[in-house]
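Other chains of the complex are left out, but the ones given are in their true place.
Going by the order they are written in, the chains are A and B; count residues from 1 in each one.
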Amino acid sequence: MMKTETYRPTAMRLPTPGEVAEWTGGELRDVADPEARLTGLATLEKADEGEIAFVATLKAAGQAADSQAGLLIVSPATDAPGRPRVVVEQVWAAVAAVMQRLYPEPEPDGRVHPTAAIGVNVELGAGVSIGPYCVIGDDCKIGDGTVLGPHCIVDAGCAIGWDCRLTARVTLRGTVLIGDRVTIHPGAVLGADGFKFESVDGRALKIPQVGAVVIEDDVEIGANTTIDRAFLYETRIGRGTKIDNLVQIAHNVQIGPGCLIAAQVGIAGSTRLGAGCLLGGNAGLADNLVLGNRVTIGAAAKVHGNHPDGATLMGYPAIDMKAFARVAAALPRLPELFKRMRALEKKAGIAEKSDDASANG
Amino acid sequence: MMKTETYRPTAMRLPTPGEVAEWTGGELRDVADPEARLTGLATLEKADEGEIAFVATLKAAGQAADSQAGLLIVSPATDAPGRPRVVVEQVWAAVAAVMQRLYPEPEPDGRVHPTAAIGVNVELGAGVSIGPYCVIGDDCKIGDGTVLGPHCIVDAGCAIGWDCRLTARVTLRGTVLIGDRVTIHPGAVLGADGFKFESVDGRALKIPQVGAVVIEDDVEIGANTTIDRAFLYETRIGRGTKIDNLVQIAHNVQIGPGCLIAAQVGIAGSTRLGAGCLLGGNAGLADNLVLGNRVTIGAAAKVHGNHPDGATLMGYPAIDMKAFARVAAALPRLPELFKRMRALEKKAGIAEKSDDASANG
């Protein structure tokens, strides 16, 4: 039953170099036959002579000469003179354009599956698709062209914009307001209660969470990610921000536009990020922080303080990324430092002390 | 389609200062008109003159004079003399009481949705609500007033107490026994197999997991959190313990009452925590540990040893929190220490050695 060869996607059409040039707005060079049929997209290493490969980086440009690819997508900066190629301004934009033609997503059927449980006073835009076993509460609004895959749950009063994709099994609890062209992957939970318990008479008293989650346009949210509703007001994800899988975003967090947030990041309550921030996998941010624009936080860094525009952070607790690199390089030699210290002390006639027992709890 | 103003919840009723005093058992002071209508609850900073704000901390008390709020909820310790206010014993208890009146949760309908698939010999208490597409196995018991939102899955033989809320898409696998007034958020999985594989003849042999998950009264469990069933016996979460999103609790873990466990914490197999422990986000506990009561574990700390009552831990590997603070303050200066060491060694006439290559693998 097990397939052992490497999987390759099947192209929905066999493109010609001429078509690739047309789709990408590029220029063909050194192509013998612009009408020859190609079979699909490949990597430089794996491409055979019937396939298209792409050269997105200078490093890749160095490998392009060895590729068997029948057509290369290159930019002026990564050109491969003498090879059959299409020269474009932006290699990745061209790759995306070609992929959308060769491997189009299945067309949504634009209908409401008969098993979907739809509440009263729900406004559905033109061409909305709602999959099997979805549950949509009262008073929801869903914009034109939006697709809800199977098993989505949308609580009463939520709003979803145009051309969104809730791919499958997405849950919107409480009040969730979603802009246009938002993609949410399976298992994501938006709008669960924030984690707010206050100690009253020695017990943890739950403080009701009645705010919203607001997702601006063009956001993408990964599988099994959780974004909690605000205590009051809102938790907000800025326009064009992309969030990977298994990320935790707590109540009242504000994330600016154009951020990239990798998998397993955690952002605690009320923390605010500016625009264009990059967070590596498993990075953690304490609560109530204020971070500027274009802040870069390395993978697994744990941030406990505020940082201005352009800060780059790494470590636990996080410090400046360059300082961290120096510390990380020195750290394995720490035991050696103790030996050298002892040698110096001996030479200086300082007697050995017993270990400082209080240092390690 | 995108709403750009800040979201504010709509109060289900417009309260008067007199009502707020009545709901909270507080005393009105400096209120001109106890019958004037207010519009809702707000933060000190954002409140307008028609809104109620609250002063829960001494820090907030310093900001209360600048708030526009029409009514403040204060305690004797955070009083704001001269401002219209209601003085209560416990500010957070009063806030919760007001929120429950102004922003009540939707009333459950107390019925079993026709699409719910219910097994045989299932005991449903009075007023139980079961949402669309729930699947309840044979021989389950569900207590009075409990609500299962849409898409919950409850395996055969599980028991759920009174007045619980499984908000949506909660999965109870194997044997899960839940007390009263327990809240579980979407995507949580209780009772999946523990991760137990033993090496037999060079292969990883799966050891069956046949124990239970026991959740005591008043526990709350966050979205997409996983709590595994025991190998034998049980995994147990103590009364009143609150668990945030994306937490992993392995088989046979025992958590005492009144703990607070923040998001993305991981607790490995058979580890035991006492009462009243606090675990910061992404904290990690190794397997088979024994931790006392009121242990505090900082965010992202990784604990590998046993610790007594009242221990406070931070770091990787975790040490005493104060010791960690000293280490963290010193760490960025470690490279400097190497330079100072070299200077001293020169002065002492010690020749430079090449790096100790064995220190860093």
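Couple of notes before you dig in:
As a working rule, a contact is a pair of C-beta atoms (placed from the backbone, for glycine too) under 8 Å apart; a residue touches a chain by one contact, two chains touch by 3 or more.
Because the structure is a prediction, the values reported are computed rather than measured.
In this structure file the homo-oligomer totals 3 copies of one chain sequence, with 2 depicted.
One rule holds for everything that comes next: only the chains that are shown with their structure count from here on.
One simple way to say how far apart two chains are is to compare their mean CA positions; for chain A and chain B this gives 25 Å.
Those residues of chain A lying in contact with chain B across their complex are 115, 117, 133, 135, 143, 151, 153, 156, 159, 161-162, 169, 171, 173, 175, 177, 179-180, 187, 189, 192-193, 195, 197-198, 200-208, 210-212, 214, 216-217, 224, 226, 228, 230, 232-234, 246, 248, 250, 264, 266, 268, 282, 284, 286, 302, 304, 316-317, 319, 323, 326-327, 329-337, 340-341, 343-344, 347-348, 358-361.
Across the complex, chain B meets chain A through its residues 1-3, 6-9, 41-43, 46, 56, 90, 92-93, 95-96, 99-100, 103, 105-106, 113, 115, 131-133, 149-151, 167-169, 183, 185-187, 220, 222-224, 240, 242, 244-246, 258, 260, 262-264, 281-282, 299-300, 311-313, 315-316, 319-323, 326, 328, 331-332, 334-335, 337-338, 341, 344-345, 348, 350, 355-356, 359-360.
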